[in-house]
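The other protein chains are all here in position, but one chain of the complex has been omitted.
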Amino acid sequence: MPAGTRSGPRRRAWAALVISTLVAVSMLAPAITARAQSSARVFIFGQSGDATKLDPALIEDGLSSRVTEQIFETLVEFDGSSTRIRPALAENWDVSADGKTWNFYLRPGVRFHDGTPFDAQAVKANFDRWQFQTGDPFHKAAEFIYWNDVAGFNELIDRTEVIDPLTFRITLKDASGPFLPNLAQFTFAIVSPLALANNVEDLSSNPVGTGPFKFVEWVRGDHVTLAANPDYWGGRPQIDQAVIRVINDNAARFFELQAGNIDFMEFPNPDDVRFARNDPNLQVLLRPSLNIGYIDFNQFDPKFADARVRNALAMATNKQRIVDALYGGTGVNARQMLAPGMQGYNEAIPEIPYNPGAAKEMLSAAGYPNGFTTEFWYMPVDRPYFPNPQVIAQAVCADWAAVGVRCDLKTKDWAAYRVDARAQKYPVWMLGWTGDNGDPDNFLYFFFGTFSGRGQPNYNTWDNKQVRDLLLRAQRSVDYDERERLYRDVATVVRQEMPKIPFANTTPPLLARSYVQGYYPNPTSAELFKTVTVDR
Amino acid sequence: MLAYTLRRFLALIPVLAGVSVIVFLFLHLIPGDPAEAMLGDRATAENAARLRTAYGLDQPWSVQYALYMGKVLQGDLGRSVRSSNPVSAELAQRFPATAELALAAMLLAIGIGVPAGIISATRRGSAFDHGSMVLALAGVSMPIFWLGLMLAWFFGVQLKWLPFSARLDTGTRYVPLTGLLVIDSIVRGDWGLLVQTVRHLALPAIALSTVPMAIIARMTRGAMLEVLQLDFVRTAHAKGLRDFSVIARHALKNAMLPVVTVIGLQVGALLSGAILTETIFSWPGIGRWIYESIQFRDYPVVQSMTLFVAAIVVVTNLLVDLSYAALDPRVRYR
Partner (left out) sequence: MLLFLLLALVAPFIAPYGADQQALADRLKAPSAAHWFGTDDLGRDVLSRVMIGSRISLRVGVLAVVLALLSGSLLGLVAGYLGGWTDSLFMRLMDVVLAFPPTLLAIGIVAMRGPSLDMALVAIGIVSIPVYARLARSQALSLKEREFVTAARCLGATAPRIVGAHVLPNALSPLIVQATLGIATAIIEAAALGFLGLGAQPPTPEWGLMLTNARAFIINAPWAMVFPGAAIMVTTLAFNLMGDGLRDALDPRARA
């Protein structure tokens, strides 16, 4: 190349350099727009995904209910950090001696965000919407999962009546233990009948309730903004705005909390919880435990039909050590298929001993002196009870390898995983449960209450009539002591038979900036922003 | 030319039809359906069956396909099973985010890749040439998700220079005009918003631009080297034209052809990379949306969005082909 011909490109290069430097400097300059009108008190919650819909009757996920619970209210609600029931839209209630007739006395003077009054007619409109499966213009029948499948209200509720503008009566066909706690679930929130009548589709993206916050905007995949309701019956919330931001990645969400761009976050990585404990700007809040992670056996597989094999594998797992190492100090070694502190939790049942020697003997007795190889399915997503299933599975399998049981680790995406688990396609798999209302029926009946036989979709492959009978009796009873006794008996049988290995109960951690106060972590995740204060 | 253009556009139809069939088949071959995915553990089998009926999922897939395509041809992209929102409405809200990110990445890639390639070619063997080509090689060798995380961790967390999630600071209210924040803020003269936008764009755009930038730089250098050997460039030199004008008028114009081709091919790669980038940087665009929709078996969203993205890819490539004529008068179409 001839000399002296470089001025052109060099000049261009310089120009490019200058421009890029300018751009870089302008980007690094402190943000000119200060954070969200600094005078307003904004509470920013970082959550792991976007809401799907904002119509409380149509949702079943915690990401959506976090939003709807601030906008809508139920007749009764969970009290602070417990599963005790306290009044909400119903000021009080009474129940007839036979446990079938419930009168709810509604709170006077309450109005929906659209200005229409809240009264017994409004409650009735919502119950009608939930209950009538066909011919009702307000819903697609099949979506009322909680009504039909969780609470079983279709079979339970006989009729509902407006007695006077502030009295609402529900008549049941049978007495029911879990009835009242079921009504506290987010899905039974009262929606403005006017909004229902106007455009029910619109309700999913433009919700109208009675709650402490009004809906402002929803930028999909990014955030939902709520504003304090000045006319709220319980008094205007302390904060002016609540913003629920979507930050998918656990690590990125924690970075944002550290940087002070959000005030609060759910689902931290376990190792970040340890980190947060040592950061004076952060605090760790724990949800009281209402969950269980377990390892399930397919008893249609002859190996796992043998209780000795199941017990041997339970004893071969050093759960304590794994929970200590991998749960960030937020989990305990589970003893039974309930969370500690729940009704029916049997304190007499000890920890499952870690004893690889005995496990090996038991395997030999069952006819597997040299162990065997099995598929081991781990969940593809993190859940509070298994904060990192893939890593936990590897640790469990390392323990099993020590007694000769070799794992072939496998997974599928979450939708397919659950379908196939239910279809009994896995010999061994991990799964867990987070309770809806704190009632033991909500755990144990789901685990063991039904048996459908081989090939019929059902997570439960354990055919034990005795346990099924005990569970049914407990469900039909409203006598606290009787239910307690029945659930304790279930726990005893389950320990002997070990249909599933109870792995861990966790107190799911939430992280917050240290100035956040008044946030009550609830075991059901029903957490209300109305009491939150932010004093930066 | 017009006839040719028309013919090429018509040829896109079977391609897009093929794409729609393949997506449809895929979705129905994957285990699990929207009913199961939506209802979760708490639903009974009867309830799932009711939901299937409500959404027409109990029909044979050929019927479902015909119904779906019939709607698409009328401009109806369907409703999301998950959010019951019209796909088109959500697309309108989300696509600008991805478009802005992809455009920014593309501008970065071209703005740095092309000059770097030219300078490397004209100063072949210099330190700049070696340096930039090693960097370019490193660029194509880097997993984009790794680079993204490293950028977020280093510039966002350690140095605290730049934000690493979302398009705007939390609490910034903004009413979209075009949805492209850079353009909106300039149009409205809101400089604070512009700075905020650019700061938020910086890290994801850099992460997304790395691979195309490296490829463009390498391609530009190669094409330039070839052109610089050609007779007419030498002639131009011999005529005493200044080096700069030789490069600008003669060499560059001729070298642009392969470069433009490569740029066109990068569009698909950018949209692909957006899936990972948007996840790492919490970017509310369509890449993450498609990925989540696959997880939730949200058939209408996955079908319509795949078709949409495929349409962008094929149309871009067609435009690139057509631009050959504009760039090189020797190319003629019949």
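Labels for the chains are A and B, by order of writing; each one numbers its residues from 1.
Everything below uses one rule, namely that a contact is a pair of C-beta atoms (placed from the backbone, for glycine too) under 8 Å apart; a residue touches a chain by one contact, two chains touch by 3 or more.
Worth saying up front: this structure is predicted, and the values here are computed from it rather than measured.
Of the candidate positions B:137, B:159 or B:177, contact with the hidden chain is made by B:137. Checked against the hidden chain, the listed residues A:173, A:236 or A:410 yield one contact partner: A:410. Screening B:48, B:119 or B:149 for touch with the missing chain picks out B:149.
Summary of contacts with the chain left out: across A:51, A:395 or A:486, the touching residue is A:395.
In the full complex, subunit A touches the omitted chain through residues 249-251, 254, 269-272, 274-275, 321-322, 325-326, 378, 380, 388, 390-391, 393-395, 397-398, 409-413, 416.
Where subunit B meets the omitted chain, the residues involved are 14-16, 18-19, 22-23, 26, 29-30, 137-138, 140-146, 149-150, 153, 157, 222, 225-226, 229, 268-269, 271-273, 275-276, 290-291, 294, 306, 309-310, 313-314.
Throughout what follows, only the chains that are shown with their structure count from here on.
Inter-chain spacing, taken between the CA centroids of subunit A and subunit B, is 35 Å.
By the touch criterion given at the top, residues 1-2, 5-9, 11-13, 16, 20, 23, 26-29, 31-33, 35-37, 42, 44, 49, 52-53, 58, 60-61, 140-143, 145-146, 148-150, 201, 204-205, 217, 219-223, 225, 241, 243, 245-249, 251-252, 255-256, 258-259, 261-262, 412-416, 418-420, 433, 436, 446, 457, 459 of subunit A touch subunit B in their complex. By the touch criterion given at the top, residues 30-32, 36-45, 47-48, 50-51, 53-54, 82-85, 90, 93-94, 97, 111-112, 115, 118-119, 122-124, 149, 152-153, 156-157, 160-167, 169-173, 191-193, 195-196, 198-199, 202, 237, 242-245, 247-248, 279-282, 284-285, 288-289, 292, 294-297 of subunit B touch subunit A in their complex.
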